[in-house]
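Please read through the structure below; I'll follow up with questions.
Only one protein chain is missing from this complex, and each of the others stays in its spot.
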Amino acid sequence: MKNKLLPLSITFVFIIIFIIFFKGLQNTNIYTPETKTIYEVPSVSVKLFNSNEIVNTLEIFNSDKFYLLNIWSSWCVPCRQEHPILMELAKNDNINVIGINYKDTKKNAKSFLEELGNPYNKIIFDNKGTNSIEWGAYGVPESFLINKNKVIKKYIGPLTERSIEEIKLFIK
Amino acid sequence: MLFSVIGNYSLLLGLFFGLVLLYFSTKNFRNSKLLDTKILSFTFLQFFLVVISFLCLVSSFVVSDFSNETVFNHSHTTKPFFYKIAGTWGNHEGSLLLWLLVLTLFILIFLIRTKNQPVKYRVLTLVFQQIIIIGFFIFLIKTSNPFNHIYPVPSEGLGLNPILQDPALAIHPPILYLGYVGSSIIFSSVLAATTLNIVTKKWASHIKKWVLISWIFLTLGILLGSIWAYYELGWGGFWFWDPVENVSLMPWLALTTLLHCILVLEKKLILTSWVIILSISTFALSMSGTFLVRSGILNSVHTFANDPERGLFILIFLFSLIFLSLFIFFFFHKTSTNNPSSFFWLSKETAIIINNWFMMYFLSVVLIGTIYPIFLDVLSSQKISVGPPFYHKLIIPFLIPFLLIMAIGPKLKWIKSNLDDKIYLITLLIVSILLSILIVKNFSSNFLINTILISGAFYLFFITLRDFFIKGFKNLSQNIAHFGFSLLILSILFNSLFSSEIITNLKVGQTFENTKAKIVFESISQKEAKNYRSIIGNFTVQDSKGKIENLLPELRIYNQPNITTSEADIKTTLLSDKFMVINIVQNQEFFNVRYQVKPFMLWIWISVILISFGGLMSFLKKGYEK
Partner (left out) sequence: MKILKLFLIIIFIFPISSLKADNEILKNKITKNLRCLICQGQSVYDSDSEFANSLKIVVDNKINEGLSEKQIYSYFQGKYGEWILYDPMFNKNTYFLWLLPLLIFFIGGAIVFKNFKKTN
């Protein structure tokens, strides 16, 4: 019996390894970050685009309203695609669209907004990209749905019609 | 087009003959005392058909036949001729065809070169190899056919990733595959030998050449991959413990350990179980590598398309082979308990066994580090990264005894040794330690570990050097290989200790200066080439000794696919490399400039070539090591 123990246990180990790899194949290998957890709005000092004022993020998101924080830049191609959606959303009274201008120059950013319209209630000027990292962002475009000082949902990549539908459900 | 049709049918015919071959070889195994002549012919035919298929794919690439889906996905009319050809194996489907080519080639050569071996053994090896070959034929034809048609025929292809358009990378797969896929023969023949119970000294001598060939190519293949990463990827590194790199290192470790076990088995009937297990493991690791890298289960730098369906096929195929091997090992292998060869603790056998144990440990570190994230993700949905710090922490401390044993081991005699008249062993050790203290003392970081490690490497270095001068051509191959290894460790250590880097942002005309160097951004120019536009920065760098170097890093903007790559300018000398790379900074007029001084890079490459050269010498030698 002892002679059979080793081969059996080794075979068993390999069967387990096989099962794990099998299951592993079904998961994606691209790390999709936790877009589901809710977290507190980070308290950061930021510079406003238009007035150059320094304010704290908690001051911006202080009321009971819903906010959509959108990270964008003039050199970002998908931002152009999502911009009309933002313009549309800005018309909704239940939500305030706030922008973070990411690693951009004021000149180019202004041209972009002149060309495509300005949906933003306020714009944060993040020319080094460090503010976005405080939010846990990867790059641009990215959007955060915020309410009561908490980030409820994170959208990585350009906003789509589907994401807007979802947002509209939240803000009712 | 015609090439695709011929290529496709050759593959189908190849599979057909592969099955026929399997049938005849099993029949031959049971019946005859002589090798059925049909078998050799069919083996040749199978190989020939794969060659035709391969040549058809190459031709499709060369003429830019975009009716072929693979060519469409990976080529472009403006690609230079050489890279059109290399594009054949620079993609998943083509590289699998290369696998088949090597698999069928090796079994053919095996049958031709083993005329002195027992017939049953040769035929059984063929049977096992055919199982692998047929599996790959089916995998290729069903899930990764390189001859799929697309209609309507596009006028232009999607191009090949420009960082793959490099000479080192072009020949890296064929050389690497001769190594990895070549180990399939070792796998098949060990299964045959185990079943027939002929894992003996004589068999070890016979299989040694095959192990050496696979090992030499695998070593060179890994070297080419590192050289490519260094010259092409723009970050000045040559090894990053990326899963794809690890996946080539693991079979190498198993193969090196196997080689040493074979050297022992050649002389005495011990370590047979190890030889069998390692032979199986090398090929199993090669195949697992293919699985890990192409199925999408791991995240890495390699650019193969990820496809879980293919992953599933390889997974099932691989584990079938593993279970088959486990069965054969446990059922047929009888450990010989009636003639235990005894040896003293201070002997060459012990040294080899101990270092094999260490190498298996290194293998387990790399294996666990590479696949653990997968396990964790499946079992608890947590994603972690396992990067260089993990491997360094677990491997470096163990390298020290490893190097010492590598130095002393060869000096010991078989069975029993004494160290009476070996004063030089101690003196050289002291010299090594003193020398490394001298070198490391100016660097405060990790003083102790670096000193000990460098001492160990120096020790091996001096001992092998002394042996070369005193013993001359005796055991030359072992000497060269071990010397090469010591040189490799020394070069890597010095490189990491003495490298320096400057990162700064410069506009044209600006200068950066510090105590080590003065960098002047002289000018910028533009150039148009066949499939890209380039921006070339002209820099003069003056080092602390006043020597001036002119560096021209380049940015290439490709049209198809539309990406920008950074081409480093590297000035290589015997002592160090000067490495410079520029990058565009979004929305700004200045460039980000990275300048590195990297000592001993050339010696890293030379040492690996020396190691393979040692292997080559052993391969060409008649008779065996003393």
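Per-chain numbering from 1; labels A and B assigned in written order.
In the analysis below, a contact is a pair of C-beta atoms (placed from the backbone, for glycine too) under 8 Å apart; a residue touches a chain by one contact, two chains touch by 3 or more.
Model, not experiment: these values are computed from the prediction.
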Could you tell me which of the visible chains the hidden chain touches? A, B
Of B:I354, B:L552 or B:I609, the residue touching the omitted chain is B:I354
Among B:L105, B:V386 or B:A517, single out the residue that touches the unshown chain. B:V386
In the whole complex, not just what's shown, which of B:Y83, B:Y121, B:F137 or B:F240 touches the removed chain? B:F240
Taking the full complex into account, find the residue in B:F16, B:F82, B:F327 or B:Y372 that is in contact with the omitted chain. B:Y372
Could you list which residues of chain A touch the chain missing from the display? 31, 33-34, 102-103, 128-130, 132-134, 136, 138-140
Listed in rising order, the chain B residues that touch the chain left out are 235, 237, 240, 242-243, 270, 299-301, 340-343, 345, 350, 353-354, 357, 360-361, 364-365, 368-369, 372, 376, 380, 382-390, 394, 398, 501, 566, 583, 585-586, 592
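Here is the rule we go by: only the chains that are shown with their structure count from here on.
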Expressed in whole Å, how far the mean CA point of chain A lies from that of chain B is 40
Using the touch definition from the top, list the residues of chain A that touch chain B in their complex. 6-7, 10-11, 14, 18, 20-31, 75, 103-105, 108
For the complex, give me every residue of chain B touching chain A. 291, 295-299, 306, 308, 311-312, 315, 319, 322-323, 326, 330, 374-375, 377-379, 383, 586-587
